[in-house]
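My questions all concern the structure below.
Only one protein chain is missing from this complex, and each of the others stays in its spot.
As written, the chain order gives the labels A, B and C, with residue 1 at the start of each chain.
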Amino acid sequence: MSMKRGSVPLRWIAVPVVGLMLFAACGESGVGQAPESAQGGGGESRICMMPKLVGIPYFNASQKGAEEAAEELGVDLTYDGPTEAKAALQVQMIEQFIQQGCQAITVAANDPNALAPAMKKAMDADIRTGAWDADVAPDAREVFVNQATFQAIGYALVDIMAEQTGGKGEFLVVTGSLTAPNQNAWLKEMKERMADKYPDMHVASLEPGEEDLQLGIDVTTDYLRANPDTAGVFGITSVALPGAAEAVEQLGLDGKVAVTGLSTPNDNKQYIDAGVIEKFVLWNPIDLGYLAVHVANAQIEGKMPESGTFEAGRLGKVKMLAPDEVLLGPPVIFTEQNINDYNF
Amino acid sequence: MPAGVRTLLLRPEAPALIFLVLLAIVLAFTAEGFLDPANLEDNIARVVVLGVIALGVNQVVLSGEIDISVGSMLGLCAFAVGAVGESQGGLILPLLAGIGTGVVAGSVNGALVTLGRIPSIIVTLGMLYALRGMILVITGGRWITNIPSDTRALGLQSVAGVSVPVIILVVLLVVVELISRNSTWGRNVFAVGGNRRAARFAGLSAGRTRFLAFVLVGVLTGIAAAIYVGRAGGVQTNAGQGLELQVVAAVVVGGTSISGGRGSSVAAITGAVLIGVILNGLVLLDVPAEWQSAMLGALILLAISTDALRRRLLREQPS
Amino acid sequence: MIIEEHRGEHPGVQDGAYPSASPAARDKSSSDTPGDPVIRVMGLTKRFGGVTAIDGVDFDLLPGEVHALVGENGAGKSTLMKIVHGLYAPDEGQLEVEGRQVTFVSSRDAEAAGVAMIPQELDLFPELSVAENLYVGRHRPRSWWGGLDWTAMRTEARRQFETLGIDIDVTLPARFLSTANRQIVLIARALMGDARAVIMDEPTSSLTEREVQRLFEVIKDLTERGVGVVYVSHRLDEVFTIADRISVLRDGLHIKTAPVSELDSEELVRLMVGRALSELFVRNPHQHGSIALELKGLSRSSEFTDIDLTIHRGEVVGLAGLIGAGRTELAQAVFGIRPVESGEIYIDGERVSFHSPQEAMNRGVVYVPEERQSQGLILPFPIYANITLSILQKIARAGFLNYDRERKTTDRFADALSIRGADVSEPISRLSGGNQQKAMIAKSLACEPSILLLDEPTRGVDVGAKSEIYRLIDQLGQDGKAILLISSELEEVLSMADRVVVMREGRITAEFDRDEATQERVMAAAAGVEEKAGAAEL
Partner (left out) sequence: MISAAVPRRLKLSRELVLLAILVALVIALSLMSPVFLTISNFLNTSRFFVEIGLVALGMTLIIITGGIDLSVGAGLGLVSVALGFTFKAGLPLPLALFLGVGVGLAGGYFNSLFITKLDLHPLVVTLGTLALYRGLALGLSRADAVSNFPGWFAYFGQFYLGAVPGQLIVFIVAVAIVWVLLARTRYGRYVYAIGNNEQAAHFSGVPVARVKTALYVGTGLLVALAAIIYTSRVSTARADSGTGLELDVISAVVLGGASIYGGSGTIAGTVLGVVIIATLRNGLTLAAVATTYQVLILGLLLIVAVFLNEFFRKTEE
């Protein structure tokens, strides 16, 4: 009897208590203050900047650079994106950026064409538009901040691999999802480089790691089991590279199977130290975020040059690849020597 | 039909096991390297995390409920393991941190279902979002890497040539199956899931029984998280994303009835291994990556259809 | 008064095949103070929402007596017993077990205090073995290493069924058991512990005569050991056979408790119903017309074999047999629910074969299932939506429903069948069992059928509603409908049917005209010479 009566208040209590627990847990952590806007002095201009997704170190690093630039320039910065790398969610957020009254919107696109209509709408609303990290369709933005050309990255990857394998062999490429546009573009350049310069190198297989570390390890392991004569593995996302390196290390193939790719230094330090990875490629995402905000600000102020160079704060002069394309610079190649100089 | 065959077919995991054996035979002939001992072990090793969690979710499903929060729960537990491992090192403390986190999350699920009387699919759907949100908020998007090798012991080491994760899976299978068959709680799970009204009549506390099942999911997810961290060597904010559907697939493909009361731990593991073998076979057979998911789906449908076939054979009512 | 006649006629009673309760128990019950009652209930009240289910009820059970609890459906018998067994908490009043005041939180507390119960619902744990079903919720034997001792459980379970004189495979999952065997397992379960009192809620509703006799012998053993038995039943003949005292509940109130010797069945029915019942069964002469339904060699493996049967317009054919004889399966096969494997069905001379209930309904065949709650009604639906469910295609215009038209249709049938208790837009779950049963028949009549297959139409229905249903069946016969009346109550079949067909183990074993049919002959045909009991149905 007592239990039956008791259960009603208990039920009442259960939900709020759980809610409080969850919130308390968040509060204690002391991380994550909600609004991600760095208040600048003037507060006149507002730049809205969107990564492909939030909650990963790469885009956290870009945010750091972006906030640095915003402070320098005295502009309002809103840096937010979806929690999953989905183009549809980005479309929705772009529309909301428009509602929020941003003067400039710059995005890292999960799909170049999917974002185009929303970006055009922003143009129609007289908002300066741009892309960074991953481009949208050229007619849907005014400028693209390119971290490194597809060609530069693709060639650098193949050249590094060729150094280690004597310019020949069969290779596995571990990508993100099979639909990821940047990865597909790099892959295309890689294949071109192999065809042109290293005719004995071939991409034997492409496996998706779906941006999941464990899956990346598993597909690499499976593949290397089935194809033990593989010369090397390319991991061409920031998750795929440590996954591929981990698999190679676990199989005890380090030294026999070369590993390289694109990733962030912090996540690969241990593999560089262990000698699984000799060199890998990336650009500096902090600088990229920093540059993107400078470009957006110049757009608002109407000071974008059409050619030559662009003056970007502490980065100095960066090159205009085209009237609507700014280049951050050549890719950074991380090795045992320089990896400790970076922290992202 | 001979009585022995009949008894065998009556086991809930029978269709999946038969399907698994047939598939293994086919792969043995068609896929080079399938029978390689290292590859066979790898088939199991890759589904250890899935299998350990499926053992827990299997009990929840047997009790007539469902838990689809395990993807996010694994992520959260993995962060607990990784963070403690990063700062303290060692194996025991991080493992306890993972299990503790799992127990808290599992208890919240259990309390909301039994005391809050909210359908479990909704509670755990809500928790799937809420726990993932917590990961993002707590970590602020930071990944954990450079986890010391002590902490990774459960994923990396091997004993007598068999990798530790596989040993853990087998041990947990035996333990959970023993609990399921030979403890009062284990039997009550079947009773509560099989017939809630009769269970109440028999004086069983359906609430307590189901609550403990949710807590068990937490415990096992905590252990699975330690294995995950050990194998992966790092934790990302999206760790475990989508795992919940795979776990449910493993449980039901193995032969545990989604409506509760019928099934076994062996069924859950059979389902998990079946998924592992399918994925492995597809890579070995050089099925292009973009067709692998379609093949997996088709094979899952084929596997569950064998259950319908078995019912036809035995003239059973659908469960 | 048929009930009384029936009692007098019953062969079992006359040759003493039914053991009557021990003389010692009778002495105790009639004498003044034989010791503390096992159970004593004082002023018990329980309300569900605004409805008072029982209101200040007193009740007691002495050691070694059989105390029958009777009353119409909804009188509060089950509620009272569920409180005594700890399933419900009372709102007011006291409960004492062996002189101590107790508060039960769950059934487990009641069982611990020595109060066991055989529930009315045949609920088992489908995937657990028979042996394990006996042990759910109880202390189970442990083996040396701390795990459950399965051998001990099976041995004990076998012993338990031996005392009941029933052969059953204790390792079989309960889902394979026949209805009768489920009932037996529940009885065995209740008798497992060291109970001081056993509550039996309609324990014989699925049992064969022989099993009922075995149960009565078990009850006798129990009372001789000083165990008190509360016997809840609709079957007044059983009550008079087995009980020492009878308590009557009506509308949640305690009406009377008296030794069985001070009551006769007419008086008992009057107490239960609150008025004298002039006549229970109604029979007017029927005009038989052409053959409406004819079955030729109908078979479906392991359910029924080679069934030949004809029903004329205006004829009521009674289908008798034990539970599990294949009668329900046969009716469902005719109705298109179970596929027929061989044989032919003719309606008005035309060969038909139905693959779904809709097809059968379109040809004027309706089936009124025996399981009212699980097969017959959509309980949360309003009354009108239940009654119109089968004829929506007729009353909807281009698929669109019209509330007024539905209501009118419903009112017509509800009035004709005097369905009482609630507005037609109330959920049908609020109706009493008898009124639900009438609503179910109303629903089938709305289809304007020419052939009705009625499966246990008075099961779990109180006396008043029974009488009305009999009147209705008679009226339908007069209107020229062909009716198949499946019933396990012999007097019902004998009184209502123009012709009685008996099935046993899936075959028709006898057919009697109205004037040839007697209880003995029908029973013999239904049970067969060598009756097999307790064999599990696989």
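Going forward, a contact is a pair of C-beta atoms (placed from the backbone, for glycine too) under 8 Å apart; a residue touches a chain by one contact, two chains touch by 3 or more.
A quick note: this is a predicted structure, and the numbers were derived from the prediction, not measured.
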| item | value |
| --- | --- |
| Neighbouring displayed chains - absent chain, whole complex | A, B, C |
| Residue of B:198, B:213, B:249 or B:277 in touch with the missing chain, whole complex considered | B:249 |
| Hidden-chain contact residue, picked from the options A:123, A:178, A:203 or A:333 | A:178 |
| Touch criterion as defined above, residue of B:125, B:153, B:170 or B:285 at the omitted chain | B:125 |
| Touch criterion as defined above, residue of B:102, B:116 or B:230 at the omitted chain | B:116 |
| Residue ranges of chain A at the interface with the undisplayed chain | 11, 15, 18-19, 22, 26, 32, 34-37, 54-55, 78, 80-84, 86-88, 91-93, 95-96, 99-101, 111-117, 137, 177-179, 181, 184 |
| Residues of chain B (touch criterion as defined above) contacting the omitted chain | 112, 116-119, 121-123, 125-134, 136-137, 141, 245, 248-249, 252-253, 257-259, 288-298, 300-301, 304-305, 307-308, 311, 318 |
| Contact footprint on chain C, counting only the chain that is left out | 49, 337, 356-358, 360-361, 367, 369, 374-382, 385, 389-390, 392-393, 396, 399-401, 403, 425, 427, 443, 447 |
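In this text, only the chains that are shown with their structure count from here on.
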| item | value |
| --- | --- |
| Furthest chain, CA centroid comparison against chain C | A |
| Pair with more cross-chain C-beta pairs in contact, given A-B and B-C | A-B |
| Length of the line joining the C-alpha centres of chain A and chain C, rounded to whole Å | 70 |
| Between chain B and chain C, centroid-to-centroid distance (C-alpha), Å | 44 |
| Contacts with 2+ other chains: residues of chain B | none |
| Of all residues in chain A, the ones touching two or more other chains | none |
| Interfacial residue positions of chain B with respect to chain A in the complex | 32-33, 36, 38-39, 42, 46, 49, 108, 111-112, 115-117, 130, 132, 134, 136-143, 145-146, 156, 228, 231-239, 241, 279-280, 283-284, 286, 289-290 |
| Interfacial residue positions of chain A with respect to chain B in the complex | 7, 10-11, 14-15, 18, 21-22, 25-26, 29, 31-32, 54-57, 59-60, 83-84, 178, 205-208, 211-214, 217-219, 221-223, 225-226, 239, 242-243, 246, 250, 266-267, 269-270 |
| Chain B to chain C touching residues, read off their complex | 10, 178, 181-184, 187-188, 190-191, 194-195, 197-205, 261-262, 315 |
